[in-house]
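The other protein chains are all here in position, but one chain of the complex has been omitted.
Moving on, here comes subunit A:
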Amino acid sequence: MLSTRALGLAPSLRQAAFSPARNHVLRNVIRSSITKRSIQTQSLKPEDGTTILNKQRLQRPSSPHFTIYEPQLTWVGSIFNRITGVGLSFLLYGFSLAYLVAPGTFDSTHVIEFVGGLPDAVKYAGKFILALPFTFHSFNGIRHLLWDSGKFLTVKGAYSSGYAVLGATAISTIVLMFQ
């Protein structure tokens, strides 16, 4: 110690001893002043998790459903059973409510007179429009009741009963049209 001071080597030795540390400090200063963390954290409350999850769930696509199926006698017959039933029920509700509101206009005499005055083409078209859903809904309703009692529940049974309903509907519609 005494000899180094005597020789005048102290400054150079001190520099050597301290220089790696000084270099390290310098590097840290440069790095922190130039680079930034690209990941930011944010504190969230526990219930915020559900909000984020719900936002994510709203981005999810919905599966394609009945539009991807080819039209088959099974499901087409089923939906037409509903459509024809709703149509006929609309007629029943419409006429009954109309009679309730205006019994003088929608009484049987006026209705029969009005229909009697229509041209034949309109009469046949009207009979077709009424007879087709009525007969289809009636026969397909029996088919549904047979299904409910456990009959015709095979693919073959569904198709043969479906064709039977279509045939019976066609025949009875034509018969009713020319009554």
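Convention: contacts are C-beta pairs under 8 Å (C-beta built on N, C-alpha and C of every residue); 3 or more make two chains touch, one makes a residue touch a chain; residues count from 1.
One rule holds for everything that comes next: contacts and distances are computed from a predicted model.
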Protein that the absent chain corresponds to, by UniProt name, given "Catabolite repression protein creC", "Ras-related protein Rab-2", "Succinate dehydrogenase [ubiquinone] cytochrome b small subunit" or "very-long-chain (3R)-3-hydroxyacyl-CoA dehydratase": "Succinate dehydrogenase [ubiquinone] cytochrome b small subunit"
Where the unshown chain meets subunit A, residue by residue: 26-27, 30-31, 34-36, 38, 47, 50, 53-54, 57-62, 82, 85-86, 88-89, 92-93, 95-100, 103, 107-108, 111-112, 115-116, 123, 127, 138, 141-142, 144-145, 148, 176, 179
